[in-house]
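Structure provided below as structure tokens; questions to follow.
Every protein chain of the complex appears in place save one, which is left out.
After this line comes subunit A, so read on.
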Amino acid sequence: MTAEIHGASDADALAGRFAQLFGALAGNIERVIRGKRENVELALLCLLSEGHLLLEDVPGVGKTTLARTLAASVDARWTRIQFTPDLLPSDVTGVSIFNQSNNRFEFHPGPIFANIVVADEINRGSPKTQSALLEVMEERRVTVDGQPHLVPRPFMVIATQNPVDMDGTYPLPEAQLDRFLMKISMGYPDHASEVAVLAGTPTGPLIDQLPKVAGGADIKNMIDFAGRIHVAPPLYDYLVQVVAMTRGHPDIRLGASPRASLALLRAVRVRAAAAGRSFAVPEDVKGLAAHVIAHRLMLTPEAELRGRTATDLVAEALSQVPVPQSTGV
């Protein structure tokens, strides 16, 4: 942001503070997750968009560590659920147990009742257990014995899955994939980052020793502020055009849903605030579209045979939709 931009308002100042805190959080996580600044920022965007993150990659690249580090950087309650085929829904949501002293059933919350829930190897859980997450991920509440129980705010599920070892796994259904704001891959670190990781062991900062950069209240304030980021009318139009391009594409069997549009809009607002702006720009849409939309698309078998990917198709849509040229004010 340059000094010559006149007309900067209070919202710009608040956006500046947002960006400052966002940068501090990202920097804190980067102390553990080296060389993955983009993934770190995307994870934070998910948290501040009140979305959920699906980390998919091979074992050992830091998926769980990222989830744990993110949780550790925020002064909030976090839990971890290791998904296995015999994991029951009640193991996730909690159970009602009869209390003989007062002759009443009392609800004992499961690990899902936390601000950040790390669902490790989610695709190893049975479909029944996976579906137990559907309600809480979308509605942020759990219904046990007909009684609804709200989860705390902020609430974020960071799920990991391994795409290689698929034996004995249960691929996530489309309905559940659609509930994840983003799906990202960690990827291998570059040479320098990996060297830095090795050099920092065992004296490098441990996750448990990371400082808490932001409290739960701070995160809630940031979420509220991001919701007030200005989006010009032409940008809504642009965003919808990008999403709509995936629905009529011949290589796509199932396009992005309106939930995808809403999710993208939320993420765009947070990205704008994280950049210190009080308004969103097309660069925000372009920067997030692939991460938010791609995992919701189902390609035709022919397209898959040709080696096309959902990310390619989203990029194609972005290259075809004109950026709005006139002011929306």
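Operating definition for what follows: a residue touches a chain if its C-beta (ideal position, glycine included) is under 8 Å from a C-beta of that chain, and two chains touch if they have at least 3 such contacts; residues count from 1.
Simple rule for what comes next: contacts and distances are computed from a predicted model.
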item	value
Name per UniProt, for the chain absent here [options: "RNA polymerase sigma factor, sigma-70 family", "ABC-2 type transport system ATP-binding protein", "Fe-S oxidoreductase" or "Transglutaminase-like domain-containing protein"]	"Transglutaminase-like domain-containing protein"
Identified contact with the non-displayed chain, of A:G51, A:G125, A:P154 or A:P282	A:P282
Where the missing chain touches subunit A, by residue	1-2, 4-7, 9, 11, 230-232, 234-235, 278-283, 286, 318-329
